[in-house]
Structure formats: C-alpha cells, structure tokens
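With one protein chain withheld, the remaining protein chains of the complex are depicted in position.
Think of it as A, B and C in the order they're written, each chain with its own count starting at 1.
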Amino acid sequence: MIIIMEQNATTEQVQHVMERLLEHDFDVHRSTGASQLVLGVVGDTQSVDPRDYELLEGVHEVIRISEPYKLASRTFKPQDTIVKVGDATFGGKKVGMIAGPCSIESREQIRKIAKFVKASGTKVLRGGAYKPRSSPYSFQGMGEEGLKYLREAGDENGLAVVSEVMDRVDIIPALKYVDLIQVGARNMQNFALLKELGKVDKPILLKRGMSVTLKELLMAAEYIMAGGNHNVILCERGIRTFENYTRNTLDISAIPVLHKLTHLPVVSDPSHGIGIRDKVAPMARASVAAGADGLIIEIHYDPDNALSDGAQTLFFEQYEQLVKEISMIAKAVGRTV
Amino acid sequence: MIIIMEQNATTEQVQHVMERLLEHDFDVHRSTGASQLVLGVVGDTQSVDPRDYELLEGVHEVIRISEPYKLASRTFKPQDTIVKVGDATFGGKKVGMIAGPCSIESREQIRKIAKFVKASGTKVLRGGAYKPRSSPYSFQGMGEEGLKYLREAGDENGLAVVSEVMDRVDIIPALKYVDLIQVGARNMQNFALLKELGKVDKPILLKRGMSVTLKELLMAAEYIMAGGNHNVILCERGIRTFENYTRNTLDISAIPVLHKLTHLPVVSDPSHGIGIRDKVAPMARASVAAGADGLIIEIHYDPDNALSDGAQTLFFEQYEQLVKEISMIAKAVGRTV
Amino acid sequence: MIIIMEQNATTEQVQHVMERLLEHDFDVHRSTGASQLVLGVVGDTQSVDPRDYELLEGVHEVIRISEPYKLASRTFKPQDTIVKVGDATFGGKKVGMIAGPCSIESREQIRKIAKFVKASGTKVLRGGAYKPRSSPYSFQGMGEEGLKYLREAGDENGLAVVSEVMDRVDIIPALKYVDLIQVGARNMQNFALLKELGKVDKPILLKRGMSVTLKELLMAAEYIMAGGNHNVILCERGIRTFENYTRNTLDISAIPVLHKLTHLPVVSDPSHGIGIRDKVAPMARASVAAGADGLIIEIHYDPDNALSDGAQTLFFEQYEQLVKEISMIAKAVGRTV
Partner (left out) sequence: MIIIMEQNATTEQVQHVMERLLEHDFDVHRSTGASQLVLGVVGDTQSVDPRDYELLEGVHEVIRISEPYKLASRTFKPQDTIVKVGDATFGGKKVGMIAGPCSIESREQIRKIAKFVKASGTKVLRGGAYKPRSSPYSFQGMGEEGLKYLREAGDENGLAVVSEVMDRVDIIPALKYVDLIQVGARNMQNFALLKELGKVDKPILLKRGMSVTLKELLMAAEYIMAGGNHNVILCERGIRTFENYTRNTLDISAIPVLHKLTHLPVVSDPSHGIGIRDKVAPMARASVAAGADGLIIEIHYDPDNALSDGAQTLFFEQYEQLVKEISMIAKAVGRTV
C-alpha cells in the first residue's frame, strides 16, 4: 500500500499517519518526490480499507498495490488451467462448445435437443431449471423435475450437462444431476452462494455480472477457489451500456484481458451477450477470433415457441452453420473446435 | 403492445405478423400513419417477449405500453403507503431515521451504540450480521449471534431493529430477531429470496442495485408484493457511474421520480451512497431537501476502528449535528424529523 | 509516478525499467515490499504516458501520483475563488442565481423574460443563441441577432447576461455581447475552444460533459486557466446513467466533492440535469442543501410554446416559489440567496 501525502502536508500530519501505521504493525518507507511525500507501507495490507487512511488530515491518496485476488491470478499460477467437463475441455487448444435451450420445458423437448447436440459434435448440453426472470409473472422454470430430464437426456446421448443454481438451497439437487454448475450474472456477487460452491466437487461456470469490472469477476472466482474448488470457468455474457438496441453489450475485449490476468479458461455467451438471434453468429465468430476458450449457445428446434429467450435462440440449421464458421475462425487463430 | 412496421414492409409481412398475433389470441387494431403502419395489440401482453415480434420480417420496433409492475405502481394505488417499523413511520409527514453501525462487532459495541441512538431521538437501530464483502479474506460478520445482540440492544432501549439477509437460508433467524428485513443492493435481483420474502409478515427494506433502473427496482418490489407482503420501503443507496472519486453516486433524483411512479416510501442511504465520512452530511441534507421519507446512517463511537466501512461512518457528535441540520431542512419542505 | 513490478519480475526486467527511467532523466527510489518491488519515480512525470511503462516486461502497474491539474487544484490555491458576474457573485456566502429561457426566440420574448428576472431579484439572465440540437431538423437558434436582443434586454434591466458559444468562430460575437461565456456539456473536451477561451477577458461557465469524471472536468478548467483566464465557474448539469426515466441524472455529490478538490465555484443546472419540469424544484433544493454556489434555471412565460426544452422550463410563478424555497434551504446551510 502506498500513501501519498498532500503537497502542503505538515510534519505533524505525516507523523500522525506514520504512528497509525506502526500501531497496526506495518513497516513504513518514506520517499520524498519532486513535490510530494510518499509512504510505502509493507505488511499484510490486504485487510485494510484504503479509505481509512484517505480520511486522515494531510493524506492525498492511498493506493493498494497487491492484487486482491491471489489464487485466480496468473502471477500465482502462470500455466493455463484446463477444466474438464465430461468429454469436453476448456482452456486448452480446443474451443469447447456448450449448446441447448434456455429453459428445460419438458422431457420430450430436452431429449430432442440433446439428440441434435450430440449429432452436431458438441459435448456439453445446457438447460435452465431455475429461471431468474425479471418479472414475477413470467415462467419460472421446471425446478428439480427439469434437472432430472436434463440428466436423462445427457445420459442417453453421452453428453455432460450444465445448469444454473440460484442460491444455496439449489446446490443439493444440482449436485445430484449436473456436471457443471452455473452461477448466473445476477448472482455473481451472491457471496454466500460462492462460498458454498467452494466446497463442492464439481466445476463451476461463473458468469460475469452485468456491471462489474474484471477485477470483481476475479474476486468472485477467488471466493470459490478460496474454499478449495479451483475448477472455475469464467464466462463473458454481456455488460450493461448506454446502448439499448441490443439487450447487452458483449465485451469481447474481456477475453484477451482475462487471459492476461488469470490462468482460468474464458468462454463467451453471445446469446445473452447480444440477445438478438441474427447477431449471435457474428459475435460468436468474433469471440473465437479474440481467443475465447469456448462458447455457450442457446438453440431450440422451435425458437418461436420457446418458453423463454426465444428471440436469442438459434434454429438447429443456424447452429450447424455456426459450428462450420467457428471451425474456420478457430483454424485462423491456431485452434480447433 | 404496439408494433411498428418498417416503412417498406410488404402486405405479406404485415399479414404474417397479424396472423401470429391472432393465433396468440390478441386483438389487433391497424392504424396507418404518415409513413408507417402501426399495429395496436390488445390482450394480456404482459408475458410476451417483445423481441419475438421484433425478429419478424418487416417489423421495425415493438413497444410495450403497460407498466410491467402493477402492485407497486401509483396508478394501482394513488395514496402513499405508510410503513410502520416499531415507533417509526416511513412514508408520512415525518422523516424516519435509522442509525447504527455497519457491522455488529460485539455485544458491548451494539449496546453502547443503541444507547446513543435512543438518546438522539432516533427510533430504529441498524446493524449487519451477515456481511457481503467483495473479498473472501475480509471480516464476514457475526451471523446469528450478532442478531441476538442486536435484538437485545434494541429491546433495552425500546428501538426497532433492522438487519440484512443474504439468501433464503438467512430468513428463519432474521424472522426471530429483527423488525425490518433488509435486502442488499447485490441481492436486489435474487429472485428466489424476493419471492420468499413475499410470504413473510415483516416489512422489507429493499435497496436499489448498483446499476439498475428504477423500473427494475420496482419490478423487484413487485416480486415481494406479488407474494402478499405490501410493506416495502425502497432505498436509494448509490449507483455505479464513471466517477471513482466517490465509492458510488447517490442518485438523489431517484427520490422525486420514485414518488411519482410508486406509492411506496423512499429512504436514502448517504453512507453507502457516497462512502466518505465528510460528504455524508451534505448528501443527507440533499436527500431530505429532495423529499426523502427517511435516512439510514452509519454511526459508531470509534469509526476509525470499526471492522467494516469505518470510512463512511459518522462519529456520534457528527450524527447529532446532522439530526439538527436535517430538522431545519425538513421544516423548509413542510416535514418534521 | 510509482511503478509496481510483478511478484516474479526478474533482476534483468527491473534493471531494464530503471535504465529507461534514468535515460529520461528521472530519479528512482527502490523499495521492496512484502511481495513486490516498488519503484518511486521522481522528476517531471506530468508528460509521461503511464502505459509506456506498463508495457515493459515485469511491470505490474504504473500509478501517477501528482494531480494532472494544478491551477484548478485546491492544493495550489486553498482559498475559494469568487467569480463576479455583473452584480452577482459565485463562490462566496451568497447563492448566485441565473435564470432565463433555453433559447432566445425574439426581441419581445427575451425582453419580457428579462423584466421578470429583474423583478424576481435575480441578477443574471441566460438565453441561448447557438443551440446544439441533436437533430439537424430542429430549431438551431437565432445566432448573433439573438445575442443582440439578449444584451439589450439585459441592459434595460441592469442584468448581466450569459450565453453559450459552440466553437472558436463564435467567440468574437460573444465577446461583444455577453458578460459570462458558457461552454456546453458536448463541448467540454473541445480543446481548441478551451484554449482560445483561456485568452479571453470574461468569466467562463464550464458545463460538465455527460459522461466525464470530475478529474476530466478539472482538466478542462485547467485548459482555460493555463491560458491565463482564472475566472471559471464549474457547472454540474447531469450525467448519463442507465436510468432513462429522466433525461440525465443530476450528480449532486459532485458539489461537495468538487469543493474538496478545487477552489473554483460550483453551480448546478437542475433544468438540464433532470429534464422534467415538476422535478426541477426538488433537485434545485437538493443542490443548495448540498452546498451549491449557484443555480441556473430555465424559465419562460409560456413554456408550452417555447421553441426548445419547454418541458424542463418553469413558469414564472414556479420560479418565484422556487426562490422562496431556496432561501429557506440556504439559511439552513448558513447562506443567503
């Protein structure tokens, strides 16, 4: 931690700040710049709230220098983490694909879609059972029954399955049925949930919150990893911006930036990220061109009658076409699908 | 719902849109404007995803006209709702005050603060037992033990008490100990939690999420109200903006705007809203000048050694001074403290 | 400037960074923290782009410690600057008031409004002659003819006048007619214009851009002051946020924060800041409660037929009522109107 004093700070003010630091068992290095005195603070500054020092008289600014996340940091672990989910891997040379409907709507629906997913060469099936809908009057998902159908459809086709949990109460059924547990954007800072998932023996797909920084995303991953679960896949799914033509703005730059900051794999969700069917393919291509380790795509045999998010859901033929395009782009950046 | 067709939409395209609407049992009114055809759609459009129609060929834009919230709307209930919490009221002529520490740190701490709160004339005591901290390595709160001390301190001084729950699992202990249940900003769209709180027989203090619109805040209130609990107090606590000198930007304009849109009371939390001790008082004054129905203020006898958020916490003397200033402002806008 | 090295930076990497600093004539202080090496850089770092060092191998982060603005900083000049405009002052004990129509529409219109402004006790008359409209098909203002009418109306009533310039070309006529030159929000980073206004012998009313930080606003003021013109009044007029019920979100917290960072006076423009007539008064009251040094309010005898921004313009009676309310609030914070 570094404390920058005001240009006109008095000797007493400097003394007072230093005493307070020493009381808290920190070592202090003084360094006099061209115009300002700078105090270098050495010790475990992780738990300090910088504002506590910013409020002291004569202090201009307080700057933290260690990253608040450790386990998720590339400094801590330079090699890429590869997360295995069934027959798919995320973080290696292959671009991992996940596909399926927004919501599990019936046993038949998910089986039919699973069969197609299998045929397309994709290894992981998605499907929501608990739906976070912004209106209490919208379809809220099939719950545990849906998870059963999802598992069954996966097993019939040799697919791994992923589904979202909404709070700690949902973890028990999820452990029974799914291979990869998803944390949604609205729950990215549900710390009670994250802590609990740290104790779980399944990989976690952690979606970025709609208005959070990448550092906050990595802090959320740190919550899970601090509990012992290091199998975390990060997912960019669109941030809120002033543009309202699209539902969200898929932040493609998050992909190369996260690859620098962390060893965890990064996948992209263009379906939620853009929210309009005919823009999903360009954004999926752009994600892979920017280095995404995987894609998660919403598909349905009849999007027009899907119970949720049909407008951003691809038809089967569109998905087949997309997989072809993605393969070409992947090749151009030295990867395979 | 209104569907605006493209200027060059073909007769077939218009026909196709109309057929789809009729299939879904809507009535349709055609109206030809200067340059565009407009379809007025009558029926229960609440559950329709406008994007489903926006994707159809020839459609320019789809606009929803009913508010998606009903129970929370001023149209539905024109008179102000007054929520009673112990001896305090929120939503009437009096500006309701809530004060206390960010975290409950010990039995002695909360008792000492409660005694001061009582003496200051304030009727509601706050204190956090489950703390949503962005780092897993920070103090996480005392849990249920803290709630016990809070209740005890409240009872000794005849104060009502408020504390935050973080997910459904926390509701049972909260019901035992608190008079007003707080939902934090990060949980404002934790729909599983909101639904459960709709069944509870205690008032709810619902904090606005950091990057949500007022409509989304009202939809969150609707989730609670749809379950039967109409005692909701809304709380503006600062939004995220590009400014990083302050922790958040307290959106004072939310106060008059919410008063127009809803009958629910609106309180302001300048402590979180600005996050710096010496700016809390001006923002508290501004909130009351703009019509806030209440304030929630963090105080401590020793903010410098508080376990969380000390930097935004007032000293006792500062709170006493603030109450005096607030009383003068309240008078200027025809209210009392 | 402070350079924080990666935890695993090699000796060669550190050496390379230090050599580069020495080449550019900086002094360097090394300081070894708990986990990271920190280099304190002393010298004129103002002109350095921190990213140039961030790109070097082994560098974790580069932090600038001097404020990039000097003349505008409270460190540079601790006492409040008081700007005189005709008989009004901004920055002292009095809250300065500015009122008038959005656009000058005709000789009669501005004379009629000026007469009322005079009668209300307000000393500065506003009126736009060059209008920055987002559509090329909207009314674009009367230009220099409008300025003439504004001057005449001001002179008849002993009022100072303020109007906006849109680029360097408009400065010459403005100098002829107005007492206070306004720079609009969309022009806050029109650096060619700011530089030119630094050479002018009239005070400048500088509006905050819609999405800029306070530091950027102060940098814009610095552009003007660096040219020699120190009479700058800052104006908060609403920032863009995700809320779209209001046109902008008036950032009231900017008022106490700017008062800490700078000695320049800060006024508030609730008319543009909220954009809806019936919310102007609460936001004006809140501004004064938070410490604003002045207000700029749009008024018209017939807002419904104003050529621009009628929806945010007060009727005369509303302005008279507002002045009364503001006087009471001002008293509560130790000021007068």
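Assorted remarks:
In the analysis below, a contact is a pair of C-beta atoms (placed from the backbone, for glycine too) under 8 Å apart; a residue touches a chain by one contact, two chains touch by 3 or more.
This one's a predicted model, so the numbers in the text were calculated from it and none came from an experiment.
Only one residue in the set C:28, C:63, C:82 or C:226 touches the chain that does not appear here, and it is C:226.
From the options B:29, B:93 or B:199, the residue with contact to the unseen chain in the full assembly is B:29.
Within subunit C, the residues in touch with the undisplayed chain are 46-47, 49, 51-52, 54-55, 68, 130, 132-139, 166-170, 186-187, 189-195, 210-211, 216, 219, 222-223, 226-227, 240, 247, 275-278, 304, 308-312. Hidden from this view is one chain, which touches subunit B at 2, 4, 6-8, 29, 31-36, 38, 40, 42-45, 60-61, 63, 65-66, 75, 78, 240, 242, 244. With the whole complex as reference, residues 211-215, 239, 241-246, 249-257, 260-261, 273-274, 278-279, 282-283, 285-291, 325, 328-329, 331-333 of subunit A touch the missing chain.
Basically, only the chains that are shown with their structure count from here on.
Chain geometry summary: the mean Cα position of subunit B and that of subunit C are 31 Å apart. As a whole-number value, the distance joining the C-alpha centres of subunit A and subunit C reads 38 Å. Residue positions 242, 244 of subunit C are each in touch with at least two other chains.
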